[in-house]
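Every protein chain of the complex appears in place save one, which is left out.
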Amino acid sequence: METVGAIETGSYGTAKLNYLNNGSTLKSWLLTKDHKRIAIMYLISVSVFFLMGGLYAATIRLELLTPASDLLETGTYNKVFTQHGILMVFFFLIPSIPAVLGNFLIPIMIGAKDLALPRINLLSLYIYWLGGAITLWALMQGGVDTGWTFYTPYSTTFSNTYVLAVGVGIFINGFSSILTGVNFLVTIHTMRAPGMTWFRLPLFVWAHYAVSLIFVLGTPVVAITLLLVAIERVAHVGIFDPALGGDPILFQHMFWFYSHPAVYIMVLPGMGIVSELIANFARKRIFGYEFVAFSSIGLAVFGFLVWGHHMFVSGQSMYASLVFSFLTMVVAIPSAIKMFNWTATLYQGSISFDTPMLYGLAFMGLFLIGGFTGLYLGALGLNVHLTDTYFVIGHFHYVMVGGQVIAYLGGLHYWWPKMTGKMYSEFWGRVAAMLIFVGFNLTFFPQLILGYLGMPRRYAAYPPEMQVLNIFSSAGASVLGVGLTMPVFYFIHSLIKGKPAPDNPWLLPGLEWRTSSPPPTENFDKPPVVTWEVYDFSDESGLDIEAAKREAAAVNA
Amino acid sequence: MSAHSHSDKFVYHEPGLQHQFDDMGQQEESVSLGMWLFLAQEIMFFGGLFTAYLVMRSKYPLAFASGSNHLDAFLGGANTLVLIVSSLTMALTVYYAQKGNRNMQVGLIVLTMLFGLTFLGIKAYEYTDKYNHGLVPMAGLNRRVKADAPVAEHVGLVLPGETAVSASEAKPGAEPYVNPHGEFQWREYELVQHMMDKQRAEPNGHYLTLNEQLTYSTSPGSLILDKDKFRDKVRIFFYIYFVMTGLHALHMIIGLGIMTWLLWMAYKSTFNAEYFSPVEMSGLYWHFVDIVWIFLFPLLYLLGRHYEHLGL
Partner (left out) sequence: MAEQTTEHHNPHVEVPNEHIGIPGYLGVFTVLVVGTILTYYVALMDLDWIFPGANTLVALGIAFTKMTVVGLFFMHVRWSPRLVWMSAVGAFFWLSIMFAYTMQDYLTRGTGFFGH
């Protein structure tokens, strides 16, 4: 650190000072205020939770190979699917893209040195760890069996598992999301580089703006709801327990007020990434930029108006169901705007099928199915038939895994060279992407059919007639598992033996490609001034493509 | 330029400017926006509780009114005034911080903290009162009084609905105050009984909501008061009262922590016309906590006062 002046810059193969080698002690990581280092620590943390959630998923699919509940007894099965849901939703899906890729990229994309509130950013990581630690402790003590939705009065009165500890863990973890949201909103408002106007922001940033709104306005409500559940469990008062005069539907209102918008937390950032991938790998300005940008905000706002569609059969008034059903149909509009505009962007683009783009295209197909099945579920009459069946499971896995996880992987591959300064194996990347796509569909499409045939969710046993489709699903899950494991190996391999990445491996005009790979601690060697439009692939972007090509060739040589 | 991050430390433009900002204006704008978004978050956080309050009160308005009449409206009102004064001293602290007047800042921060402590003191007194009278909605958290306890233990325990100093002599024929397990206690049913009678006499009247007619009755529609069922609803009121005021008090305690830090900073003459945003941000938080109380006071303390003319 003291020999800074001696380090050469600009030539590859020498130790240029960047955020990764700027300090190597444990303290320099744990007390860092650098958004990029915090993002890397988030990356490692969410990967651990994803792995654990994945192991639970594998257990579920193993159990469902046979119609009887022979691998797990039913009580254990309840715990396994609950913990799969809790770890995946609260500790992987929600922080995945915002806290890892958003954290890393938003300041770079808008040309800032860091997030506006770096200490708050570090605090949010520690809160995430604290919440995660408490939850993991509770799982080790014996776990929880309420389902990730914590429906009352089962969670407040009857379940004798570790509801309280898990509730506290999620309550604490919520503040990590809130602080991240506050930080992003402030940063996007006040830290943009000169010339970086609102309509020059990459769509990834717009999507995170929308997500941050949900973080700030939604998360506190679920926090207070879980607090009320925890107190009710301890004090045995009946605000949610009907036996004591309470109202279980009140819990559902308060829970879904956050948790439905949270569904958009689990897909909006993915849409942001896909907008980047589609435009950049078709090398074409995205069709209807403003519409795509505002549809993100529209999804965030409308997402708050439709929570009642989770409660069609739970005793809410028919009038309310009618209103919520109608508004649910309205949400399809901003989603459709995005789909149509991505498709129009691809039209006559010069598309290259690099690994990230494979994920981008996979997202479009899978989200299409996820979105349409959502309309089935939002329709009042059909919903009565499909509520709490595997159709619901299939639907939201198409949105969350087919949407968020696929986009997260796409984003990770897309920005991996920037984050680590290393190239991964393109061949294995494509193989993994194909395996994941095939495995995913094989896993979840049969579940849509099973649900339509009437297989209920959350049961360890099912009628023997349904075994064939369940075997398909479990077989698909193993393919999916192999596909998801492969990136771990080739990413780690790339860190050790990968080729060094050029600054701009995909020859793109975005601001993040105009700094070195990996970026210096303050992101840019000199503060950028933006003079070009976003997704401008013409010469006016000021990007010297020939120079970038030469550089890439020099690195490859 | 590779040494950017390090050399930058030595080219501060202004003291107190963090490295990620270009100038103080940008820093102030960011910090202020961050604080306001945090307050927006707080509004939704308390908002969840207010939703629970809204739903529960709309279901059981009379139980809420009965319960509310046993909070001390005078103390609640006094606490409102205490918080308003503390808001004034806080606003003046910001005013003098901008002027860089150290002595006024220190004095006003001390005053603000004193008012904050007064608020918490009155709150603690109220909580103790509820503890003594068996109005804490959680079993075991109330004062335990055995049936065969010496009379001295009963003295001073004014029961809900009773006005005398001694439980056993509170009202002719009243049972002695007995609460061996510290359970929630409720004995005042005059108001609801009165409304129930009127409703029975006039089935089309609006003395009780339809939901209340069903849920306070021994069997749905009987319009005969089931005291246990009514007590459970009053208990819900006290539950919401304790959660709301408890969370508010927690915010006050956090606020006092912030003020202690602020006092130290002001004592060291940190703030002046160029740099006073910590005072301003702490002030925003303090005023927000005050605003929450402005709503809590009428919504918790004053629900059934207009029934007092019934003389029940």
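For this structure, a couple of remarks:
Each chain carries a letter (A and B) given by its place in the written order, and its residues are counted from 1.
What we mean here is this: a residue touches a chain if its C-beta (ideal position, glycine included) is under 8 Å from a C-beta of that chain, and two chains touch if they have at least 3 such contacts.
Computed from a predicted structure; not experimentally measured.
Shown as candidates are A:Ala58, A:Leu305 or A:Val555; the residue that touches the absent chain is A:Leu305. Remark: the omitted chain is touched by one listed residue; of A:Met196, A:Met364 or A:Ala548 this is A:Met196.
Within subunit B, the residues in touch with the undisplayed chain are 22-26, 28-29, 32-33, 36-37, 39-41, 43-44, 47-48, 50-51, 54-55, 58-59, 61, 73, 77, 80-81, 84-85, 87-88, 90-92, 95, 98, 206, 209-211, 214, 273, 280, 283-284, 287-288, 290-291, 294-295, 297-299, 302-303, 305-309. Touching residues on subunit A toward the chain that is not drawn are 189-190, 192-199, 217, 221, 249-250, 253-254, 257, 304-305, 307-308, 316-320, 323-324.
Simple rule for what comes next: only the chains that are shown with their structure count from here on.
Look at where the CA atoms of subunit A average out and do the same for subunit B: the two points lie 38 Å apart.
Across the interface of their complex, subunit B is touched by residues 1, 4-5, 7, 9, 16-17, 22, 112-118, 120, 178, 181-183, 185-187, 189-191, 216-221, 223-225, 228, 231, 234-239, 244-247, 250, 253-254, 257, 520-522, 525-526 of subunit A. If you check the complex, the residues on subunit B that touch subunit A are 1-6, 8, 18-21, 26, 29-31, 33-34, 37-38, 40-42, 44-49, 51-52, 55-56, 59-60, 137-139, 215, 229, 232-233, 235-236, 239-240, 243.
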